[in-house]
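Only one protein chain is missing; all other protein chains are in place.
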Amino acid sequence: MTAQSAGLALAIALMLAGAIGAVLLKEVMRVMIALGAFLFGVAAMYAYLGYSFLAIAQVFVYVGGVLVLMVFAVMTARRADGERPAIVSRHDVGSAAVAAGVGAMLFLSLRTAFGDTSVPVSRSASDLASELLGPRLVAFEAAGVFLLAALVAVAVILKGGEER
Amino acid sequence: MTSFLLGALWGVVGVVVIAGGAVIGVWWERKVAGRIQLRYGPQQIGPAGSLQMLADVPKLLFKEDVVPSGADKPLFKYAPLVVFAPVAAAIAVIPFAKGWAMFDTAVGVLFFLAVPSIEVVAILVAAWAQRNTYSALGGLRAASQMIAYEVPRALSVAPLVLLAGSLRPTDLVAAWRWWWVPLLALAFLIYLISSIAEMNRGPFDLPEAESELVAGYFADYSGMRWAIFMMAEYGAIITTSLFAAATFLGAGWPFDGALGVVALIVKAAALVTLVMWTKWTLPRIRQDQLLRFCWTVLVPAALVQLAIVGVVLPWL
Partner (left out) sequence: MIALAVACALFSLGLYAVLSRRDIIGVLVGVEIMLGAGSVLLASLGAASGASSGSVQAIGVMVLLLAAAEAAVGLSLLLSLYRTSGRSRVDELSEVSG
């Protein structure tokens, strides 16, 4: 096994194990850790594909932002010293069948649309800069406005909750 | 496969360097604190008490490993390691000499900045695993503080990236000129302050405020697991000081080669001492002051510095 394929296997194993854990585990902090493993796996996948900037950004935004936010919400909404809080879920055949069906359909259609994949080489962050500040400048600015809107929305939602 | 083995080797080297540095750092902190408080600090074992930590390490290793009965055992046991690992990983991207770092990657600066994000999650998990209100509060404080100060910290490094035109730490070292120091003085100050807040050290040590929260997010830890938290703290001081010395202060300048590495380490040691000096002379600030200072002073100041560099850049 080469270092390349070992890296790919590691990334895929992390993603799958993390996702399975995040979907099936009960205790809420373990779900968060499994989600963290999944997000790390995605970062590893980006790194394997040669998108090193995206890989670090993934760790920065997802692990440092989204995941911390979720753990924060869990810790403020539930008591840390009480009984072990579990995430309630109702496992039934219907939802499993729907999920598996959608996944299989996606795979079949994607396989016919895109053929075999090959292994790429390294890419740099300056490509991304010229892309984001060049042809995609409008999208980039729109994303900034969108984030600001989300920030304001969060402030309004939490403020409203306090007043009631 | 060789690249994997090389990576593993550098990983071991990084952990050993950080652990050894932490041992020296604890001794040095006790000496500095002693001087500031008009006492001697450790002085019995070895010259100037320098072998004190060699005596303390076995003590910590042989202490009973207490796990609270109510704790979430696996999370409690392994969270400290995840707190320490990213700190040790950060040393990999630090350019020790011209054009050389253990892991010289094109996104090294981002890598260095992303390290605390992993640490935050591990701190929250450790705080949660103890099932103890004090540590939960300490963990929440640590997380809010670390996330908030990540913003000015990243913004203060941005002017460097702008000037060098690269995210590769060795490129920053290569592009460095002496006039960067006066130009980036503000950014350097912001970097230092937000790094101190980022590693939860005084005067920003609210997460472990011993007078209100016992010891914050590691209240229930003892023995070697407690020592790992300490090692992470001192490791963070060392890596942030090394990074600042290498990028803001021109690495080995004015020397080259082996002498340059020595110069870099001397500069970093001076910064470490500065960080300790700050802790022992300034009183702890309040949570509201902490967050207000970040968002109304540091972030705007960092943006001003970024704008200045942006305006100056075309004439350079």
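Read from first to last, the chains carry the letters A and B; within each, the first residue is number 1.
Please note the rule applied: a residue touches a chain if its C-beta (ideal position, glycine included) is under 8 Å from a C-beta of that chain, and two chains touch if they have at least 3 such contacts.
Only a predicted model underlies this, so the values are computations on that prediction, with no experimental measurement involved.
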Original post:
Thinking of the complex as a whole, which visible chains are touched by the chain that is not shown?
Top reply: A
Subject >> chain A, residues in touch with the chain not shown (by the definition above) >> reply: 8, 12, 15-16, 19-20, 22-23, 28, 31, 35, 38-39, 42, 45-46, 49-51, 53-54, 57-58, 61-62, 65-66, 69-70, 72-74, 76-77, 87-92, 94-96, 98-100, 102-104, 106-107, 110-111, 114, 116-118, 120, 123-124, 127-132, 136, 139-140, 143, 146-147, 150-151, 153-154, 157-158, 160-162, 164
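In this text, only the chains that are shown with their structure count from here on.
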Subject >> Residues of chain B defined as touching chain A within the complex >> reply: 1-4, 70, 72, 75, 105-107, 110-111, 113-114, 116-118, 120-121, 124-125, 127-129, 131-133, 135-136, 139-140, 143-144, 147, 150, 167
Subject >> List of chain A residues in touch with chain B within their complex >> reply: 1-3, 6, 27, 29-30, 32-33, 36, 52-53, 55-57, 59-60, 63-65, 67-68, 71-72, 75-76, 80-81, 84, 122, 124-125
